[in-house]
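What follows is a set of notes on a single structure, which appears directly below.
A single protein chain has been omitted; all remaining protein chains appear in their positions.
Going by the order they are written in, the chains are A, B and C; count residues from 1 in each one.
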Amino acid sequence: MTEEARGATRRLPATTDCSPAARDARLARLGEDGHLLEAISGVAPDMAPEALAGSIEGFIGFARIPLGVAGPVRIRGRHADGDFIVPLATTEGTLVASFQHAFNVINRCGGAVAACSRQLVGRAPCFTFTDIATAMKIVEWLPTQLPLMQAAAATTSRYCRLQSAKTSLVGNTVYMMLEYSTGDAAGQNMVTLATQAVCQQLLPLMPHAPESWLVESVLSGDKRASAQAFLGARGRNASAEIVLSSRVIGRYWRSDAAGMARSWNQATVGAAQTGAVGLQGNVANALAALFIACGQDVACVSEATTSITRCELTAQSDLYVSVTMPNLIVGTVGGGTFLPTAKESLGMLGCTGPGTAAKFAEICAVVALAGELAVVGAMASGAFAAAHASGGRKGRGTGDA
Amino acid sequence: MTEEARGATRRLPATTDCSPAARDARLARLGEDGHLLEAISGVAPDMAPEALAGSIEGFIGFARIPLGVAGPVRIRGRHADGDFIVPLATTEGTLVASFQHAFNVINRCGGAVAACSRQLVGRAPCFTFTDIATAMKIVEWLPTQLPLMQAAAATTSRYCRLQSAKTSLVGNTVYMMLEYSTGDAAGQNMVTLATQAVCQQLLPLMPHAPESWLVESVLSGDKRASAQAFLGARGRNASAEIVLSSRVIGRYWRSDAAGMARSWNQATVGAAQTGAVGLQGNVANALAALFIACGQDVACVSEATTSITRCELTAQSDLYVSVTMPNLIVGTVGGGTFLPTAKESLGMLGCTGPGTAAKFAEICAVVALAGELAVVGAMASGAFAAAHASGGRKGRGTGDA
Amino acid sequence: MTEEARGATRRLPATTDCSPAARDARLARLGEDGHLLEAISGVAPDMAPEALAGSIEGFIGFARIPLGVAGPVRIRGRHADGDFIVPLATTEGTLVASFQHAFNVINRCGGAVAACSRQLVGRAPCFTFTDIATAMKIVEWLPTQLPLMQAAAATTSRYCRLQSAKTSLVGNTVYMMLEYSTGDAAGQNMVTLATQAVCQQLLPLMPHAPESWLVESVLSGDKRASAQAFLGARGRNASAEIVLSSRVIGRYWRSDAAGMARSWNQATVGAAQTGAVGLQGNVANALAALFIACGQDVACVSEATTSITRCELTAQSDLYVSVTMPNLIVGTVGGGTFLPTAKESLGMLGCTGPGTAAKFAEICAVVALAGELAVVGAMASGAFAAAHASGGRKGRGTGDA
Partner (left out) sequence: MTEEARGATRRLPATTDCSPAARDARLARLGEDGHLLEAISGVAPDMAPEALAGSIEGFIGFARIPLGVAGPVRIRGRHADGDFIVPLATTEGTLVASFQHAFNVINRCGGAVAACSRQLVGRAPCFTFTDIATAMKIVEWLPTQLPLMQAAAATTSRYCRLQSAKTSLVGNTVYMMLEYSTGDAAGQNMVTLATQAVCQQLLPLMPHAPESWLVESVLSGDKRASAQAFLGARGRNASAEIVLSSRVIGRYWRSDAAGMARSWNQATVGAAQTGAVGLQGNVANALAALFIACGQDVACVSEATTSITRCELTAQSDLYVSVTMPNLIVGTVGGGTFLPTAKESLGMLGCTGPGTAAKFAEICAVVALAGELAVVGAMASGAFAAAHASGGRKGRGTGDA
């Protein structure tokens, strides 16, 4: 029995129990699993300012965001395999409770399947030339330089490797999409430095000098929702799925498989009228709460929400639900992951050693899946507003199973 | 001299000084202005679990996110008028320093102009009927019910008022966009409850009963980037602007007005290839750091990034830069604003009393403007990668003025 | 029995019969209904060059596009009510035949329901001022001028009436969306002239003069696919729908209701990955063929394709299919509708007298619906490629019922 799997057998107090005793019971339960959580629980002193050099300037202290746990949730992923207690930092009342509710549904159905299918981060410099004819020559020349570009990129980091380079011509300007692997790091800074090195390598060799150039042309999709997420590489790509029977749906929401699918159809058509990129409910909720807890770059919520949620009847009249996040800028080293509360949160998920970024991406996908189940379930049972009414500022969330 | 304006005369320590003494000097400086910051600085004890009931479930403690300040920045807004020291919670090295640099530029040019021009939040239920002909009848009937709908909405809150209702027909389904004013609250839960009341009011009166309906159809644009932000109402709409001379640009970045405009043109074309909604650089950075510090719903970064940045040569060959954020889901009451560190951050900005939400929205726009100046300045001076290289994990940011 | 309804009783020759005799039989059949079609059939001489003044410059002759008919199709619309034989000008082999096949399905199910729910055309001037503060004053001033603006617009045409004006602020620039009714005309030129008059009216009265302005800022969505189509007014809005039983589906395609819905779900997810605006299959095919035949502005196919196709299982396990086209720039007077072959095509549809534009819009929606049925049917029966293989350049289309 793995450490992760063991956890499933002992239950946490009801999520809605906000007594000190319930908090202590949760901490004790996590402590049994080897997670001391001294920073999160406030026992450990705050970090010294000097230790934050390089991570923050103008430092005066810390924002404190309430952190709750939901789980365990069973995940049957390629990299994440077991039962997980998930840390979520938020001030949106009922959020953690609604994830707990959805985790219960997932567990009852045997757990969520997940897979991280790609780990690449993009950067996209551009070069403007005098005219299209010159730019075309560069478009033809650039592919011949791939080995030199890869060598230049490799000098900047032990982990950052240039995997491919694609070009597009827009008038006299050549845009180049560079796709890198970045190990377990989110990799945004890594790929910026590598791209700088690639450009410094290319510029003196170019048959024609550009009139101007940018190391990042916004083509990479950095910090914005865009279709680029699906068609190029901008972070890890992870999917999670679950199949629910009408019987299970009826037990947890006032609906059935057909009702859930029908509600999602209505929402899909709503989304289509807005010009939204992607097709999802509220995955931003899951990501923001996880990212704050786990030391991720929270600004990347803007691009990571570019997801696709599916919610369809199967041939057996069950409900198939999946979430695909093509654009997860997440990492388990670098960035804010060294902060004490982030380290403890990642530790809870078993995502601190080498090779754990894909595992973390799969957990993100499953948590997002749970959030989508909660949204569609609320839609279908007409409980959307009711959930907000009974919970929120009044202290009563929707119940645990 | 206002309290806010007084602050501008005394300088904070260099943002890159990460010594305890610098931290203490910053806290002392803010203390002189009446901001004690006991929660942010870690002097005050953490909140008791019971006090968080209704805001979090499964509570075990707090995520601690480093918080720095940049400023003062001079703002000449409709609602925000004076010099502001801005709290930013982040772990992205160089971020606070780059805002400080841009604030210096803004101050040298006399401050940023800002205006909050709209304060509405949308919700969008939908109703499916047997066929188009029936749905059309409802489309014609709904406008006659506006007074009843307004009355129903008004029963749910002292602040929430239904301002308008627009319908669209998609086959046999009627989508209805409801636009509310929500006082100083971000208002997401408010408008959900009000919309529930509106629907409960309408359903028994409808000439034909719907086969199914949703209280929120995703048409509102909640928690996702969409063009809906520009064409409908989804939060406060705020703009900020600044005009920079080539002389000032040359002093702060290795470029001039024409060079900055040219770089932004290249970026615009980069963005256009990605299918991104809106037209901006990295406003998510500004919003995420402000939202975490100020107790806002961080998941709303996903929709609030749907902005338009302009960066154009004027007829006088100066550089005009503006940011328009049509979609700011922010508030100064409700949500996470009651948390001690959030309250202190909002207090620093003078955004805690009644009628301060528009002020806060204008500050958001100016901080986003600063971030965009930093991005375009870095692009134009070729310093983008260099900034990441010298700062980040190595502890050296780009300098203060 | 109406003239239109009578037609349904007599069948046209099989669409795939390409003999002169079949052509003559079709012409005879249409002739019995009072449609002489001398221009389409080539009996009438070409128009004289002088008669084309104002419609074309550099005139040298005519492009001749093959024109076929499919039908009758039964439509139960608000404005279009009866059986219609539809003219389609195309060179894409199997296109007319696949519409015929779908019309047969529609007829077997009692005809398609249709409704034109909006008839407005938008134009969007913009005005740039020195700064945001000035622009805000104009935003507040403009609504007070609506009556003057309406009067100015009304002077330019007997049919063009300004219905509403909405503003948005982007930095120092005010964008204004004007929505007009345009009678039976497509109205693009009409609203341009009216907007010019509105601006000429406003400019001398403005409390502050703009630094520059545009009579059309591209915000109107003219000649491009955009989400604006759903959220604002850019042409007529028409929907059409049909409910198909699995039995009927099985008779016409190798599938059933669940299979059709499942195929469309897969396509929806495909579309969501591309950043496409709207959610549809191939409505451009229907529109291009109808527009060329009926003297519409074919360039508007670019915007009119911004549609939403739904294809869903009903609670009774039937298949609900609808098409909503929010953005139909079509008219039955003006533009190319005076050309002899266009006049005959419109005549076939009973769309030549006053008050027929909404009728024509509903017919467009039903023809698009037929095209979507054909696409989804082909997807579901795996016949997509097969249809292309047996037809196309080799002269064998898919069969009539």
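The working rule: contacts are C-beta pairs under 8 Å (C-beta built on N, C-alpha and C of every residue); 3 or more make two chains touch, one makes a residue touch a chain.
Model, not experiment: these values are computed from the prediction.
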Note = From A:65, A:115 or A:191, the answer for touching the chain not displayed is A:115
Query = Of the listed residues C:235, C:278 or C:377, which contacts the missing chain in the full complex?
reply = C:278
Query = Which listed residue (B:71, B:278 or B:350) would be found touching the missing chain in the intact complex?
reply = B:278
Request  = For the chain that's not shown, point to the residue among C:12, C:349 or C:363 touching it.
outcome  = C:12
Ask   = When the complex is taken as a whole, what residues of chain B touch the one chain not shown?
value = 226-227, 230-231, 258, 261-262, 265, 268-269, 272-275, 277-279, 308, 310, 312-313, 315
Query = Please identify, in ascending order, the residues of chain A that touch the omitted chain?
reply = 78, 113-115, 117, 131-133, 136, 139, 168-172, 211, 226-228, 230-232, 237, 239-241, 274-275, 308, 310, 315, 320, 322-324, 326
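The criterion applied here is as follows: only the chains that are shown with their structure count from here on.
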Remark   = The distance between the C-alpha centres of chain B and chain C, rounded to whole Å, is 39
For chain C, residues contacting two or more additional chains = 226-227, 230-231, 274-275, 308, 310, 315
